[in-house]
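Below is one structure, written out as structure tokens; comments come after it.
Every protein chain but one is kept in place in this view of the complex.
To keep things simple, chains are lettered A and B as they appear, and every chain counts its residues starting from 1.
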Amino acid sequence: MNDSDSNPMPSIEDVARVAMLSRLALDAEGLEAARGDLAAILRHVAAIRSLDVEGVEPLPRPQDTVNRLADDEPGPMLDRDVLLELAPRTEGPFIAVPKVLGEGGA
Amino acid sequence: MTTGLTRDDIASARLIVGLEIHVELSTRSKMFTRAANPACPEFEDAEPNTLVDPLVAALPGTLPVMNRHAVEMSAKVGMALGCSIAEHAKWDRKNYAYPDLPKGYQISQYDLPLCFDGAVDIPSASPDADGGMRRIGITRAHLEEDTGKLGHDLPGGGRFSGSLVDLNRAGTPLLEIVTEPDFDCPEDVVTFARELRTLCRFLGVTEGVMQKGHMRFEPNINLVIDTTDGREFRTPVIEIKNLNSFRAVEGAIRHEMERQVDEFLETGRVMGMGMKQTRGWDDERLVTVLQREKEDAHDYRYFPEPDLLPVEMDEAWKDRIRTEIPELPIARRARYRDDFGLPEKDAAALVEDRELCLYFERVVDAQASLPTPPAASAAGHEAAKLLLNQMAKRANEQGIDVPELGITANQVADLLSLRRDGTVPAQAIDPLLELAAGSPEPVASLAEANDLVAVRDESAIEQWLADAVVAQPQAAEDVRNGKDAAIGRLVGAVMKASGGQADAQDVRKRLFDLLRG
Partner (left out) sequence: MEHLNDASHPLQHESRRDDLVDRIATVRDGETTTVERLEGTLARIEAVDGALNAFHEVLSDDARRHAASIDRQLAEGRDPGPLAGAIVAVKDNLCTTEGRTTCSSRMLEHYRSPFEATVVERLRTAGATIIGKTNLDEFAMGSSSENCAWGPVRNPHGVDRVPGGSSGGSAAAVAADLADVALGSDTGGSIRQPAAFCGCVGFKPTYGRISRYGLVAFGSSLDQIGPIARSVRDASLLYEVMAGVDPNDATTSDLPVEPPLADGPIDLRGLRVGVPREHVSDRNHPGVTASFGATLDTLRSAGATIIDVDLPLTHHGISTYYVIAPAEASSNLARYDGIRYGHRAEARPGEGLEELYARTRGEGFGAEVRRRIMLGTYVLSAGYYDAYYTRALKVRRLIKQELDQVLSQCDVLLGPTTPSPAFRLDADLDPVSMYLNDVYTVNANIAGIPAISIPGGLAEDDGEALPTGLHLQAPAFAEPMLLRTAAAIEALVSG
């Protein structure tokens, strides 16, 4: 990732890792296509890497307002039937999912 | 690979532990929405999936809004832990996929936590402790949201082959406190954990019921192993997830102290990138078990939460929060010890429970406003004894807490005073507590109305004493000869003669004086 590398081409391993993190099932062909797409977009996006941003603070949102807080008061909730009606699969009062095989949450 | 080393080659293995603590804050509504919070006692018994609103279920179009009370509770804990409060705190998204995490990201704080750089002094069991105390550094305390719960048990019995999602807990405010790796023995970790629990209860930010998961402990454990040939090795850091009892905290650390030595001898693995493991605690087999490897290789893609504004606390706001912080448990215990002469155990018992402690303080204060106030030490000492013995027993029998007995602090102060000047006999305390419960009457009136006032007629008492000695010559003789136990029969005779209105303790004392002069 140095600046002379103006034509970033993600490796197929990179693309596979990104697909995994994105939770998108892609076959070998899909990965290769995604790699081409990513490369084309990144080639365009790479232009910003030529700009001098020394000492510039990142701007995550347009306005710099702070402190929008709510009172600690319970409000309306969803009827459980409405919640369960939305779910593709339920068991009793629960939303049902297949077994978690791999490693899990934080 | 093996190290070729054996236990005999190890000169020492020093323990290093840092602790992460998750505290579920007992706000009434959740962290980022108005759905009710199961960590608040009002809602703890809710049916599965009933504390859910569109935001909790991560329905499309929902947006988080920060709960002010959760922020203030967190700052309060941070201040009590000696932390600095950030001028500018922001929230970030921690991206990972798990079915108990509805949004696919957790709103947490990455680089600008609300509280940071604190320290707590605890009594230490470590041989290296300075004057029996040790300072535990607090790296940070940040505010995030809890996840939902995954289970397998179907209502009415039966087990589901997959996972069952209950979103009630999703979005409960969670304060994560991270210490420096300043512990070098399991005892200190437990002391700190207990201290923190008492502190949080005192600050009113959690009920602190461990079985309900209100507080969860995650020690990060490794060892510095010195070999006899002068080499030093650091074992990989192991994080033990979700311990919810002090016993488990201690057990897990003790187990790791052994296991990490064995593993090191067997594999030679030392600390380094990709080596961090997560393990869990098996409460039945009393061992830690591997949950996942390469914990540090996760890619959480943290980035600033665009839907929430940062929080900036000005001095006025901080001051307002600071005034809500009561005297902290450690200071309180020391005061009870020093000012009231309470044994450590009693001081701890009073401070353990915030409501009991505040009730105790009210009783002490009420005594100070009596017409003839007792010395402060007596006021505290006597109040503690009454609260922790007779009143605690009574409350326990009824399955409630002492402050819920329906006896006012003033009534307790009066009772102690009446007892102190001998107006009521010792055996009148229990019946008077019974009468006072729920009654607005002063204790003195209750004693009067119920014939519980001690007989103060000196000549009558003298006569009963003399009669008893005559009626029980053998007992009197035994007492004269030093058999204290024999006094009981004489006391019984006097009490019978008085119709139960003499003060038994006073009678006992007088009998000893009479017979042993």
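By our rule, a contact is a pair of C-beta atoms (placed from the backbone, for glycine too) under 8 Å apart; a residue touches a chain by one contact, two chains touch by 3 or more.
Since this is a predicted model, take the numbers as computed values, not measurements.
Novice: So there's a chain missing from this view; which of the remaining chains does it actually touch?
Specialist: So, spelled out: the chain left out of view touches A, B.
Novice: Per the definition of touch given earlier, which of B:11, B:97, B:400 or B:470 contacts the omitted chain?
Specialist: Answer from the full complex: B:97 touches the omitted chain.
Novice: So one chain is hidden, and I want to know which residue out of B:63, B:368 or B:400 touches that hidden chain in the complete assembly.
Specialist: Looking across B:63, B:368 or B:400, the contact with the absent chain belongs to B:63.
Novice: Any idea which of B:160, B:303 or B:512 touches the chain not displayed?
Specialist: That would be B:303, which touches the missing chain.
Novice: Tell me which stretches of subunit A touch the chain missing from the display.
Specialist: Contact residues on subunit A toward the absent chain are 1, 10, 14-15, 17-19, 21-26, 34, 37-38, 40-42, 44-49, 51, 53, 56-63, 65, 68, 70, 78, 82-83, 86-89, 95, 97-102.
Novice: In the full complex, which residues of subunit B touch the absent chain?
Specialist: 54, 57-66, 93, 95, 97, 99, 102-105, 162-163, 165, 167, 299, 301, 303, 306-309
Please note the rule applied: only the chains that are shown with their structure count from here on.
Novice: Taking each chain's centre as its mean C-alpha position, how far apart are subunit A and subunit B in Å?
Specialist: Once rounded, the distance between the two centres reads 40 Å.
Novice: Over in the complex, which subunit A residues touch subunit B? Could you list them?
Specialist: Within the complex, subunit A contacts subunit B at residues 21, 23, 60-61, 65-78, 80, 83-84, 86, 91-100, 103-106.
Novice: Contact residues on subunit B for subunit A in the complex?
Specialist: The contact residues of subunit B facing subunit A are 27-29, 33-37, 43, 47-54, 57, 59, 65-71, 88, 94-101, 106, 147, 150-151, 154-156, 160-167, 291-292, 298-301, 303-304, 306, 308-312.
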